[in-house]
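My questions will all concern the structure given below.
A single protein chain has been omitted from the complex, and every remaining protein chain is retained in its original position.
Presenting subunit A:
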Amino acid sequence: MTAIPLGVPRRLVEFTLDGQEARVPEGSTILDACRAAGKEVPTLCQGDTLTPKNACRVCVVEVEGSRTLVPACSRKAEPGMEVRTDTERARHSRKVVLELLASSVDLSTTPEAAGWIKEYEAKPDRFGPDAARVEEEPRVDNDLYVRDYGKCILCYKCVDACGDQWQNTFAISVSGRGFDARIAVEHDAPLTDSACVYCGNCIEVCPTGALSFKSEFDMRAAGTWDESRQTGTTTVCAYCGVGCNLTLHVQDNEIVKVTSPHDNPVTHGNLCIKGRFGYQHVQNRD
């Protein structure tokens, strides 16, 4: 049996969350405390397997004594802090952030976005028909996955997953500046000319569907993608001895996508090209 390291017991930090006493282990973020207390705070750029970049600013909350709002995803809880998550000020910023995002990119495949837009009464069309959008053709330059910049909110998660937080391939980076900033490989080349190793770990963390399996992209284009008809089967990858867990997403008896459970101690949601994309032999029925 594997021994589970217990580590040094962590002290508890006491602070006030929306008027209630909250106690969380030292090092926890405000978001952790909110979730522990059952409070809903919207997040986009925060990922359960990544260090938060706090770039999207949709999780902002009010902290007593702070001039500006603070991102719940990355601000650590401090003793005596007074945090309010649902003030008019915080809600206003979240609403405007959702409006700014929804008016500039396509959030149709972002889970929960529609619900938040409704909840915060955001009106993305108020910026008028001429509001600048990220309008680019989806880049289909390989058989495995597609980059659809029209859906990219520049959350940096794919860059972090490809870089020093997981994959250490460093195939992508943010290029350009401001509204013209884009995720790109070197020299903005096609993926096939880049350092990409097609592990697909960027797809795993993408919150908006800007990165997707070619199979999913094609099925969405054909109107046949239907998650309600899909099943997920978690199994062990048979390629090597590491023992990665694979979750096979199956629709109409065809594997349409492969993910890995984020809480799996071996993968933390990451796979290699074989586990992620090497499933065709399974459905080769000839």
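Heads up, the rule we're going with is that a residue touches a chain if its C-beta (ideal position, glycine included) is under 8 Å from a C-beta of that chain, and two chains touch if they have at least 3 such contacts; residues count from 1.
Rule of thumb we're sticking to: contacts and distances are computed from a predicted model.
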*With one chain of the assembly withheld, which option in "NAD(P)H-dependent oxidoreductase subunit E", "RNA polymerase sigma factor, sigma-70 family", "cytochrome-c oxidase" or "Carbohydrate ABC transporter permease" matches that chain's UniProt protein name?*
"NAD(P)H-dependent oxidoreductase subunit E"
_Touching the absent chain when the full complex is considered, from A:Ala36, A:Val140, A:Val174 or A:Leu248_ = A:Val174
*Interface with the undisplayed chain - residues on subunit A*: 54-58, 60, 68-69, 71, 74, 89, 92-93, 95-97, 100-101, 103-104, 126-128, 130-132, 153-154, 156, 163, 168-181, 184-189, 193-195
